[in-house]
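Heads up, one of the protein chains got dropped from this complex, but the rest are sitting where they should.
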Amino acid sequence: MNTITMQTTLTYKPINLGRWIIWGMFALILIIAPMIFNKGASLSILSQIGTVMIFGLSYNMLLGQGGMLSFGHAVYSGLGAFFAIHAMNLASAGSMWMPVTMIPLVGGLAGMFFGILFGYVTTKKSGTTFAMITLGIVELVFACSLMFPEFFGGEGGISTNRVYGEPIFGVTYGPQIQVYYLIAFWLFISTIGMYAFTQTPLGRIINAVRDNPERVEFVGYDTQWARYLTLILSGFFAGISGGLSAINFEIVTAENVSALRSGGVLLFTFIGGVGFFFGPMIGAIIGVFLTVMLSDFTKAWQLYLGVFFIVMVMYAPGGIASLIMLNLRVAKYGKFGRVWPHLWKTCLLALIALVGIVMMIEMLYHLTLESVNGTTMKLFGSMVDTAAPTGWLIAAALLAVGGFGFWQTKKGFSQVWGEVSTEIEEQIRRAGA
Amino acid sequence: MEFTLITLLNGLSYGLLLFMLSSGLTLIFSMMGVLNFAHASFYMLGAYFAYAISGKLGFWPALFIAPLLVGVIGAFVERYGLRSVHKYGHIPELLFTFGLSYVMVELVQLIWGRAAVPYPIPPELDGPLFTLFTTTFPMYRGFMMLIAVLMLVSIFLVLTKTRIGLVIQAALTHPEMVEALGHNVPRVFMLVFGGGCALAGLAGVIGGNAFVTEPGMAATVGSIIFVVVVVGGMGSLVGALLASLLIGVLQTFAVALDYSFATLFAGLGGSIGPETFGYPVLKLTISQVAPILPYMLLVLILIFRPRGLMGTREG
Partner (left out) sequence: MAIQFKKLIIPLSVAAAFAMPLSANAEVVKMAFIDPLSGPFAPVGQGILKSWQYIAEMANAQKWAGEHTFEIVGFDNKASPQESLSQLKSAIDQGYRYIIQGNGSGVALALIDAVNKHNERNPGKEVLFLNYAAVDPDLTNSKCSFWHFRFDANSDQKMEAMTTFMAKDPNIKKVYIIGQNYAHGHQVTRAAKEYLKRKRPDIEIVGDDLHPIGQVKDFSPYVAKIKASGADTVITGNWGADLALLIKAAKDADLRANFYTYYGSTTGVPTAMGAAGADRVKYAGYWNVNNDKFVGKEIVEGFKKKYNDDYYAIATYTGLAMMGKAIKESRSTEPVKVAFALEGMKSQSLNGEVEMRKTDHQLQQPLYIATWTKVNGKDVKYDQENTGYGWKTDQKFDSYVATQPTSCQMKRPSQ
């Protein structure tokens, strides 16, 4: 049928080859990433990105595939992390046999257990009620974590040492690179697992529940049961992510079960794109970059994160993944050439305006927060005096030029884009009819 | 006796402050189905504006001007932000307000710094209102309660007795019909959103000097108002009042009670020591558990009565 050829981006006859290539490339990227980014701190960033990717993917099982907006997903990953770290401590003390490689599984099982426990209550309802009850549960668990210091370690959390037991093939998990490969391994099989889930009947039904729960009931499936099972599986993968973060940081605190972390994964997943399977992976990369690395460069990182998020919600609610896929679709139909001239002009002017805005925000932050240390600051590599008007004038000029130009080219761009989209949709409709 | 009465009064005043905060949220939710995550940020904004204005003009002008300013900003946000997201559905609207709360905190920090600002209680309201046995009840608390009650009464009157109130009530359930009748429904929405934010701003003006005015004040109060709205019933103002009073009194009294399961068992003759199974749970006193009581209430209500105490619509 024609629909099949349109689903895959490659049109080789043995359809599975495309799948092999994509997964193969994914594995390859995971293996060679640390060789490209080989500074010390980059390894820990890559490891963090890895754990957040699993977390985001598990969250998207609920949000993107099931339409369940949850504000408390950190409960599963956090509790998984706590169980994992206690298992590690027990294993170091010798009371239990559990090699470090299997620890994420402990986390996963714990996450699954709590998914079974809490999920029963939360999935009874849907929509806003579901969101509110997850918020209540995460606040509850977070508050409880400070009340039971025996298990949760109080304010300081629980720490551990991941170097225990006999090294297998010389792997002790002391150096960060070994931890990275452990995370990459678990990331790979978790991704396969979650992708496989989308291809199962449950995965399809939960999509249907997202789109039209009433109809699903009429077709004969129990929506609550579907949601419950999906939550349990999602909790399992979230627990794996928690276990990996316990190994990576060697410390788990109450923050792992906080509403802040739940909000964070929501933000990242949404920025990445909830409508596509790989969206949360992009979201994880951007999210970790924004929260961990940007704060090293600028004090205004929270502002940038918030504004970026709002812009995404307003203009690209499908996330970055949707932007990429839309452009890919245009390219597939051979119409990219028409869009490209307008696209690069618009992007360039937007970039110029952005530089102007960033300059102004940075200077403003410096003026209000740091001026006692002198009014000069380092901006894009050169010293700028924030009290003098020159810096401001340059920024204002950049903003004006960029903004005006963007406004002009945007009209042309949206016109061409609209034409192209209509043509493509027309083609799809005709081909499908 | 003194203790019970004072605690009751404290609980009521805290509950009324919660009500001031959550009334705006309930209105917005019942109107537009949008759960405004940035509501607590408008509360913070009201406090900061009041600080800035009272520094120049005094507290009483600030009491009127600050909420108006916050309301105008809220209307702007609705017109230029929320409205364009409206077509994508409820989740993007929620997320928009979520991101907005981040941005507002950052902007406030940018303008006023990261430390707490000294927003003082006006001297004419500072002092004891009356003395109950040996404890004084501060005048400012009485003032807070008065403003909250006035606010409730005026909202009720506006909604039921004025024309615009009737239009709002109608637009609540039948927006298309109201629009067909010739009213500018999007403008009504904007008004309600602005009004709700103005109410939050007023709560900020009143609460900002009773409690510390700092950038973190939005985060600390943010989750409690959601509990109030949900427990009271999303869409019911009277429900919000009942829920906030309930939570206020519950939390205030709970702090005072030092009983735990351990003391209960001890009273019944059993003995509980550190070796008993589940001791960490049993030894928790009610006062230590007090701050999580609202959340437990939230979870219980959502399980057993999802439409809240007085809600008319669910989810």
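A and B are the chain letters, set down in written order, and residue numbers restart from 1 in every chain.
Just so we're on the same page, contacts are C-beta pairs under 8 Å (C-beta built on N, C-alpha and C of every residue); 3 or more make two chains touch, one makes a residue touch a chain.
In this text, all values refer to a predicted model and were calculated from it rather than measured experimentally.
Colleague: Have a look at B:58, B:89 or B:118 and name the one touching the chain we're not showing.
Modeller: Considering all chains, including the one not shown, the answer is B:118.
Colleague: Pick out which of B:256, B:296 or B:309 touches the chain that's been left out of the picture.
Modeller: The one listed residue touching the chain not shown is B:256.
Colleague: Which candidate, A:146, A:324, A:355 or A:394, sits in contact with the chain we can't see?
Modeller: A:146
Colleague: Pick from A:101, A:198, A:224 or A:295: which residue touches the chain that isn't shown?
Modeller: A:295
Colleague: Quickly run down the residues of chain B that touch the omitted chain.
Modeller: Here the touching residues of chain B are 2-3, 6-7, 10-11, 14, 114-116, 118, 120, 128, 131, 134-138, 140-141, 211-212, 214-216, 219-221, 251-253, 255-256, 287-288, 291.
Colleague: Can you name the residues of chain A that touch the chain not displayed here?
Modeller: 39-41, 44, 48, 143, 146-147, 149, 154-157, 159, 161, 163, 174-175, 249-251, 253, 255-256, 292, 295-296, 299, 302, 372
Everything that follows uses one rule, which is that only the chains that are shown with their structure count from here on.
Colleague: I'd like to verify one number: the distance from the centre of chain A to the centre of chain B, where each centre is the average of its C-alpha atoms, in whole angstrom.
Modeller: Centres of chain A and chain B (C-alpha means) sit 32 Å apart.
Colleague: Which residues of chain A touch chain B in the complex?
Modeller: Touch list, chain A to chain B: 69, 121, 124-133, 135-137, 139-140, 143-144, 147-148, 150-151, 259, 263, 266-267, 270, 300, 302-303, 305-307, 309-310, 313-314, 317, 364-365, 368-369.
Colleague: Please name which positions on chain B make contact with chain A in the complex.
Modeller: Residues in contact with chain A: 35, 81, 84-85, 88, 90-92, 94-96, 98-103, 105-107, 110-111, 113-114, 223, 226-227, 230, 234, 280-281, 284, 288-289, 291-292, 295-296, 298-299, 302-303, 306, 314-315.
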